[in-house]
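I am attaching a structure below and will ask some questions about it afterwards.
The complex is shown incomplete by one protein chain, all other protein chains being positioned as in the whole.
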Amino acid sequence: MKEVFVADLAKLDENKPFDGVFLVLSKQQRTTRAGKPYLSLTLGDNSGQIEARVWDVTDHRIAPDFEKGDVVKIRGCVSKFDGTLQLKVDMLRGVMEVEYERADLLPATTYDVAELWVKLQQAVASFTEPDLKRLVEAVLADPAVSGAFREAPAAKQLHHAWLGGLLEHVVSLIGLADRVVPHYPILMRDLVLTGVILHDIGKIRELAWATGFEYTLEGQLLGHIQIGASLVEKTMDALPGFPPRLKTLVLHMILSHHGKLEFGSPKLPMIPEALMLNFLDDMDAKMQTLMTEFQKSERMGRAADEMTDRIWALDQRTMLNSRAWLNADESKS
Amino acid sequence: MKEVFVADLAKLDENKPFDGVFLVLSKQQRTTRAGKPYLSLTLGDNSGQIEARVWDVTDHRIAPDFEKGDVVKIRGCVSKFDGTLQLKVDMLRGVMEVEYERADLLPATTYDVAELWVKLQQAVASFTEPDLKRLVEAVLADPAVSGAFREAPAAKQLHHAWLGGLLEHVVSLIGLADRVVPHYPILMRDLVLTGVILHDIGKIRELAWATGFEYTLEGQLLGHIQIGASLVEKTMDALPGFPPRLKTLVLHMILSHHGKLEFGSPKLPMIPEALMLNFLDDMDAKMQTLMTEFQKSERMGRAADEMTDRIWALDQRTMLNSRAWLNADESKS
Amino acid sequence: MKEVFVADLAKLDENKPFDGVFLVLSKQQRTTRAGKPYLSLTLGDNSGQIEARVWDVTDHRIAPDFEKGDVVKIRGCVSKFDGTLQLKVDMLRGVMEVEYERADLLPATTYDVAELWVKLQQAVASFTEPDLKRLVEAVLADPAVSGAFREAPAAKQLHHAWLGGLLEHVVSLIGLADRVVPHYPILMRDLVLTGVILHDIGKIRELAWATGFEYTLEGQLLGHIQIGASLVEKTMDALPGFPPRLKTLVLHMILSHHGKLEFGSPKLPMIPEALMLNFLDDMDAKMQTLMTEFQKSERMGRAADEMTDRIWALDQRTMLNSRAWLNADESKS
Amino acid sequence: MKEVFVADLAKLDENKPFDGVFLVLSKQQRTTRAGKPYLSLTLGDNSGQIEARVWDVTDHRIAPDFEKGDVVKIRGCVSKFDGTLQLKVDMLRGVMEVEYERADLLPATTYDVAELWVKLQQAVASFTEPDLKRLVEAVLADPAVSGAFREAPAAKQLHHAWLGGLLEHVVSLIGLADRVVPHYPILMRDLVLTGVILHDIGKIRELAWATGFEYTLEGQLLGHIQIGASLVEKTMDALPGFPPRLKTLVLHMILSHHGKLEFGSPKLPMIPEALMLNFLDDMDAKMQTLMTEFQKSERMGRAADEMTDRIWALDQRTMLNSRAWLNADESKS
Amino acid sequence: MKEVFVADLAKLDENKPFDGVFLVLSKQQRTTRAGKPYLSLTLGDNSGQIEARVWDVTDHRIAPDFEKGDVVKIRGCVSKFDGTLQLKVDMLRGVMEVEYERADLLPATTYDVAELWVKLQQAVASFTEPDLKRLVEAVLADPAVSGAFREAPAAKQLHHAWLGGLLEHVVSLIGLADRVVPHYPILMRDLVLTGVILHDIGKIRELAWATGFEYTLEGQLLGHIQIGASLVEKTMDALPGFPPRLKTLVLHMILSHHGKLEFGSPKLPMIPEALMLNFLDDMDAKMQTLMTEFQKSERMGRAADEMTDRIWALDQRTMLNSRAWLNADESKS
Partner (left out) sequence: MKEVFVADLAKLDENKPFDGVFLVLSKQQRTTRAGKPYLSLTLGDNSGQIEARVWDVTDHRIAPDFEKGDVVKIRGCVSKFDGTLQLKVDMLRGVMEVEYERADLLPATTYDVAELWVKLQQAVASFTEPDLKRLVEAVLADPAVSGAFREAPAAKQLHHAWLGGLLEHVVSLIGLADRVVPHYPILMRDLVLTGVILHDIGKIRELAWATGFEYTLEGQLLGHIQIGASLVEKTMDALPGFPPRLKTLVLHMILSHHGKLEFGSPKLPMIPEALMLNFLDDMDAKMQTLMTEFQKSERMGRAADEMTDRIWALDQRTMLNSRAWLNADESKS
């Protein structure tokens, strides 16, 4: 198990060696002023990333053949330069998969994935509309889907950009939908939930999360909406007697869930369930973004009357943690 | 009590006289080809409106001095021209307020206003934050406010454009908020509810609903956001020891609830509660619009596979009643 | 064979009876001032449409049970009212399919469909890239596709809005592509041509052209981009050993061919061939629109120095027929 | 009195010690490569700002407890590194308010504030409309307002971003209004002037200028339009018999003075005086920005045929000093 | 001299014949229900326009050969139909130019054109910059220019859309500029005035005003900015020794005076004088539009608390006549 995390390095004594397992996020050969070659690395784990230097590339204690994306075990020590922590690497070797847990190396959901998965299954079990039930069951029964669904992030760098983020987002949406849907009898509950569970399913092929979070080429050229619609359509085609109208409605939910053409939806929501799915998805993404930003501000030690950084998903606005600000006032009295 | 409604006139025998009480929505003097003057009226009640003609303006059975906005009792009969129903008026006189109920003459909420008001009071009673509780209580305790709050429409011609629409919209939002808020522990529940109850309070002076729904001049020049913020601020000023930070937050909720500068909010939501209020308000308004449009389509006898008219509040989209469409398919089998 | 066309009616003697076969585009029951019911019809064929009246709906010479979308044979005569031609119908009965050609009843391409089809086949035969060749062959080999491809309009009311318009547009694009592509060696010719042939294939299910041109419900909810991508993807899936990268590129061509998210493309063109397809499609659609508008202006007898009506597809601009304007000047000298 | 200004430092001999009073704009603890802590400061006054270093934080000549926002007296010397001037601090202590003038420490209007105030009073004295006169008098009679009005900048970083900038802007606008208003007899002069004087009054609470120019939290959440409207409305409420219509018009002037919803005005100008106020405000702000930018270019030694930097308030345009460019040409001849 | 104006016709007795001179704005041959041909005309003068009918086109008292754009003398009488005034024409003949004043037949400035021209000349005489002075003098010395400059409207249907409107607008702008320019010493007064006088000069060829106000084809294809820039450039080319830099600045003023690319300016204002010209032009056009709309509302008998119609030039806003509204309130007391 991994013992030292990037976020802990600041607390270590400078110049005191330690051992740690990290993911190589970038690797570049450079030259000192004196013309001596050295390696500039970015090493990361689920708690952050740090610049590292290998000053003697010919040292036999440094593995010669590691690449970006590899997991390595290093021995080294930290030092601060102009307030920035830096890592000097003395020993470096590749590690086997048994020596670490991938979840330690990339940011991951703080929820228990197995529990999230149970909640997802419970939601499916609660369906009363038989065709939608067997559709969702069939999609989740595909091992390629269910494996990736547990791991995929929900985004490259916006809301839920961590391992398991997609599942976490979907489970949150299930809970939200079960709260809101009964308020509007016009809505077909199971159709909304089908949209909630399947709308982002294409992200399991749009994104790659082995080494950092990136778009696949297929993801860039086709997008998760098309990938997901295709996957779901093929599943429906394979279900005997799946009603054609229901098929059209399910596909429409996926195609329209971004809510605006400019956001890459080729169709706008034209049925109540699609309109609701867009609302729920937008609301949950923005509330989650807000919580992440407030945590970030807190970690940075900002005072209660300081706003967050500008938030991309909220049109570059800064936001105030209203509760903290109110409480700060009361504590004075 | 009013016995004949505009929506019933199509079922009456042509040329058979009847009596009815209506609101005069417009009145114009015109001349026939032959040069003879006649009156063209628009008469309405809560079920719709109809064109009416007074062919002999000098008839002593026709009151000479009624105006737009008056309530009149008429005797006349209907006839159809080119598929359109028209009303010929033979007798017309003004009526006293005791002879009718205003609610019969303008479209009104289908809910019981007294019950809605109880729900609103229950929501206030459930507040645990004392300052917000006394604020909302103080606003609603003002007879000028509470009277108008029971009557005001929520809009001139969009969602909830009927008497009691404002209260109906607020009560629906209270229910919705109480479903959604617990899903996000970051939110201060009573602050969200305060926004829900007070965000549109300025509409009681922005709109006039005595004779049709119209903007007041004050409403046009200042808008309900400013009117409401001013009313609420004065109430807070009058409450001893109301916390200044809370005052700022409450005003910010009102100012930002439209969610976009282009929609007339001078500030964008910058706290979680304001962001949520904007989401809830938008969601409830659009879902209500959808229900109204589906009812309208049904009334017009549209088939299950026909879309609604273009809907202004949904960017001029047409929408499909998905449930009806699916059911129509099943009924064939 | 049909002998009398709507466009010819203006030349007939008023009040002289004639026989003709027309498509019923609308049918409404109305009432005269005197309360007598009559039928107001819109009758059409490929040359235009005209208002018609059946004054005596009980006449045994009038078939009682025809509907919108039926083809009927009528006897009647024309008259002008306030400059507008109107048709009085004295006899009306349904006709069998052998009594008319559908192409006579809806606007249709002025090209020979068989010849257009040969040109399309020749283009496919010229492919040198074997996988793309068998893909296009497979799509066109499907009888459901090839039949509809010969008939479908390219749009409901913009460019090529006539029977065979889709095929005519594609064949024009093939010719244009074969002119432009060699100018840019960077382009893979067969990939551009595959996009040209398949980009709008989804229109065969997005549109219905049996009685007037309309969107299907599936077309409204999914759109021709998604329908076409799905159809082509399934064909590629069924071809053994079709290269996955090529599959991604072909789908990308279809998804991105509208060139802008706002126009309903979920992806923007990201490869040279997709960029070129969007240019060619846009250019050909606009040039065709221009030619149609100039013909319309000429038919309306506009002078050479008058602009066309506002053209929707050209941002509501009016356009000048430059050649006609220049020639008009020379003819004076 | 302050003797050495930031703008003068470049002329001092390197390494020759001097004494000076500055405002601490930022303060950060850092560490050298060797691990030794030092202080990185930003020191400023009304002529600019400079980076400063305290290399020995334990030196008894360095006060241990100063903060961002304090005014300090330092002894030190300048040196240049890579073309950039830097300040090495050897002694540092806090100073008392009597030892400096705040105006020396923040950029301030170049006009005499007392004279500007007289001009403002003269404008009020010239009012002939009694209600507006007593309104403006009442607002300015509030010591909290009149004190802040003399000090406040007109913006954080755009036009008139200096102490006294708000008053300078308003007095310039008074002069401009008195030139333009008589050209349009449709305008009520005193209403325009009331808008000119009160439109930005909310900035006295939206901005803080004690240490640099920043938004207050109240300013961020409510904005100067709402703050100003509230302040003015309360003043009008307190004036016996103030005409309600006039009250609505005055508030409308304040609410609409930004001229566009996107600029944060909740209402667009709907009366001639509000339209004119928006024009005058926009014109004066842009002309002032232009003058500031030309001065900046001149200070930077730009040639007469060089454009300014991109100007945010002018849609990121660069501008040419036309007069200088013409004169440069004449001087050659 | 013309005695009867369209605006007077409502006061005439129905069926009592009168004689009048009007401009033929449109002429269409139509047919009655009974198949009889008649003429539908639109006749106009500077006070408005009216529909007219010639029921017997073969009557020898009706000139057979008049066209749209001709001036005719008619005898006829008025009648009202459904509240709309209509004119029955019994005699009609063409008239000679001596029989009428063109200014009577099209809306025209209410100012004395000769006086306006004098003011323009005085402005030119006041120039102190010799090159700009001889430029403006040279442009105005061209008889083709000076004749058209006195007649041209400033627009087809927006502000100053009447004969002499261009000159009236320019003279108003001169007055406005002479008020504002001294407020900003940065401005070169004569350059601003040169822009004021010449910016719209291209309208004398962009618009035609012989019979109604219309765009010329040259105007549509090139626009008044290009036409004006070309005319002024040729004049500068013909002036010996005109400074090249000044030439560039003058052309830039014309090219940029619309202030936005979307409004057809190929360049944005990049010198202070061009920025000011755009402000003055925009302000004067909008204030004039406002005055025109208020007069229109008054003519229509609108009450003091009614807003104007939506105004195109003010983003479709309605406006309130604030002075009238205030006065209406005082008159009650």
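As written, the chain order gives the labels A, B, C, D and E, with residue 1 at the start of each chain.
The working rule: a contact is a pair of C-beta atoms (placed from the backbone, for glycine too) under 8 Å apart; a residue touches a chain by one contact, two chains touch by 3 or more.
Values in this document were obtained by computation on a predicted structure and should not be read as measured data.
The chain not shown here is in contact, across the full complex, with A, C, D, E. Touching the missing chain, out of E:Glu51, E:Glu218, E:Asp305 or E:Asp329, is residue E:Glu218.
For the chain missing from the display, the contacting residue among C:Lys16, C:His60 or C:His183 is C:His183, taking the whole complex into account.
Remark: the residues of subunit D touching the chain excluded from display are 14, 79-83, 305, 307, 318, 320, 325. Contact between subunit C and the unshown chain involves residues 172, 175-176, 179-180, 182-184, 186, 188, 191, 243, 245-246, 249, 268, 270-273, 275-276, 279, 282-283, 286-287, 290-291, 294, 307, 314-315, 317-323, 325-326, 329. Think of the hidden chain as still there; on subunit A it touches residues 28-33, 35, 217, 220-221.
Everything below uses one rule, namely that only the chains that are shown with their structure count from here on.
Counting hops only between chains that touch, subunit C reaches subunit D in a minimum of 2. Residues touching across the subunit A and subunit D pair largely diverge in numbering: under half of the numbers involved belong to both copies. With centres set at the average Cα position, the gap from subunit A to subunit C is 46 Å.
The set of subunit B residues that touch two or more partner chains comprises 217, 220-221, 249, 270-271, 307, 318, 320, 325. Chain contacts in this assembly follow no simple pattern; the graph is neither a line, a ring, a star nor complete.
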